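Note that this complex is displayed minus one protein chain, with the remaining chains in position.
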Amino acid sequence: MLILVMFLFLFLLIFVSALYAVFARDILFCVISLGVMSLAASIVFFLLNAPDVAITEAAVGAALTTAIYLFGVRRTEREDK
Amino acid sequence: MIENRLIYVLSVLLFIVGLYGAVTRKNILKMLVSLSIIETAANIFLIGIGYIEGSTFPILSQSLRQVDRLGSVISDPLPHSLVLTAIVIGVGTTALGIALAVRLYDRYKTLNINRMEDKDEL
Partner (left out) sequence: MRETNFNTGKFFALLAAVVLAAFMLSPFFDTGSGLKADAKLKNLKDRVSLHYALKNVGEAEGAVEECQGDYYACRDRVKCAPVTYRETKDAETGPANLVTSIVLDYRAFDTLGEVTVLFISILGVALIMTGLPALPVKKESLIQLAGARFLTPVIMLVGIYIFMHGHLTPGGGFPGGAVIATAFLLLFMSDSGYGYRERRFKSAETLAGAVIVLLALAGLVLRKSFFANFLPNGVVGELFSSLLIMALYSLIGIKVGSELAGGIKNLYTGEKDD
């Protein structure tokens, strides 16, 4: 029962981060929101009995993908005109 | 605990959010962010296929000492291996997309796809 409540809360966090990442005006906020979504998805993977996938998503999605996007934002512009 | 159909419904809703973003946004970096959302939704769906209620991790350890034919209470390990491959390939394609976006900005000085036109051709 507790696991179901945690799962629903984490999926709510995933949805809110994904909606904010699509609809925000400042691209830096989109990228940070994508990092939050990856981290919440990593915990969802752990709750679904997949620790290998959870470690891989946390190391790759939350750290490296955010860094790659941040270098891309730094070389281009930050506003979505 | 968690029913399988709940996982499928929620991952398809996340897929819709990513698909809407990929189709209607005009900034290239936003399109790449929406593609990442679609990939995460597909990975959650695949893990949801392998999830069996009332089970534990597919790793033998001090707490799970034996796996036999009738008492196997582990989750399906096959979708985990497919998703492991998919996550790493996702980061590779994201890096390539970001490099292309940087090159486009260097050439056209804008990231809005409506404004990328060559002005030196008549």
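Couple of notes before you dig in:
For reference, chains read A and B in written order, and residue numbers begin at 1 within each chain.
One rule holds in what follows: a contact is a pair of C-beta atoms (placed from the backbone, for glycine too) under 8 Å apart; a residue touches a chain by one contact, two chains touch by 3 or more.
Predicted model only: the values in this text are computed from it and were never measured.
Residues of chain B that touch the chain left out of view are 5, 8-9, 12-13, 15-16, 19-20, 23-24, 52-53, 55, 57-62, 64-70, 72-78, 80-82, 84-85, 87-89, 91-93, 95-96, 98-100, 102-103, 106, 114-115. Along chain A, the points of touch with the absent chain fall at residues 51-52, 54-56, 58-60, 63-64, 67-68, 71-72, 74-75.
Everything below uses one rule, namely that only the chains that are shown with their structure count from here on.
Our note on geometry: chain A versus chain B, Cα centroid distance of 10 Å, whole angstroms.
Here chain B touches chain A in the complex through residues 1-2, 7, 10, 13-14, 17-18, 20-21, 25, 27, 29-30, 32-34, 36-37, 40, 43-44, 47-48, 50-52, 55-59, 74-75, 80, 83-84, 87-88, 91, 94-95, 98, 101-102, 105, 110-112, going by the rule given at the top. Across the interface of their complex, chain B is touched by residues 1, 3-4, 7, 11, 14-15, 18-19, 21-22, 27, 30-31, 34, 37-38, 41, 44-45, 47-53, 56-57, 60-61, 64-65, 68-69, 71-73, 75-77, 80-81 of chain A.
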